[in-house]
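Here the complex is missing one protein chain, while the rest keep their positions.
For chain A:
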Amino acid sequence: MADPARIKTELPKATANDEETRPEDTEGASTSGSASNETKDSADQLKPKEESKNESAAGDDDEEGTSGETAGKRLKVEPEKKKEKRQKVDEDEIQKMQVLVSSFSEEQLNRYEMYRRSAFPKAAIKRLIQSITGSSVSQNVVIAMSGISKVFAGEIVEEALDVCEKWGDTPPLQPKHMREAVRRLKSREQIPNTKHKNILFH
């Protein structure tokens, strides 16, 4: 899996050239921390560019309503301001994450590392999807599907932990918690189910 944490150590040159180097914290505390910084950083450099593209498209609508300003000038100034604001917000978030992760206990660090690093094996997912479609799928599809599946698993585990706490039990989670979590998510339609067709007029 293209684990950003691992890629960072493999390509020190590329990443150092691309992004401003953040001051290195102590090794132990922020292996995950700096990994998260790198990922946030790279995501954050691209996001503002995407956003500004959207802005300049939407800007056409905005500047119709304004009077007394050159259309071209307003179009140039607006995306810049929004981009700076967004970069600032992301930087704040990155700093907050840094502060948070640096204050983790050992157990919390372990859990956070597992949270970030665990992933479904790409080969197995690809095999599964291909066995269903019968034709080959692109790499992006596998990346997207494994990412969504991880979020899905997370939603179930979180709901199951809620159920467990509500019922006064303790982790580890038992199958009854999982089933109740699935039942709740189904009622919220967060679990796709195409087996049952609603016949409106019978």
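One rule holds for everything that comes next: a contact is a pair of C-beta atoms (placed from the backbone, for glycine too) under 8 Å apart; a residue touches a chain by one contact, two chains touch by 3 or more; residues count from 1.
The criterion applied here is as follows: contacts and distances are computed from a predicted model.
J.: Absent chain per UniProt: "Glycine cleavage system H protein", "Histidine-containing phosphotransfer protein", "Transcription initiation factor TFIID subunit 13" or "AP-2 complex subunit alpha"?
T.: Matching "Glycine cleavage system H protein", "Histidine-containing phosphotransfer protein", "Transcription initiation factor TFIID subunit 13" or "AP-2 complex subunit alpha" to the record, the invisible chain is "Transcription initiation factor TFIID subunit 13".
J.: From the listed residues A:K88, A:K166 or A:R179, report the one that touches the chain absent from this view.
T.: Only one listed residue reaches the unshown chain, and that is A:R179.
J.: Could you list which residues of chain A touch the chain missing from the display?
T.: Missing-chain contacts on chain A: residues 2, 4, 7, 11, 13-15, 17-18, 39, 42-43, 45-47, 50, 111-121, 124-125, 128-129, 132-133, 135, 137-138, 140-141, 143-145, 147-158, 160-161, 171-175, 177-179, 182-183, 190-196.
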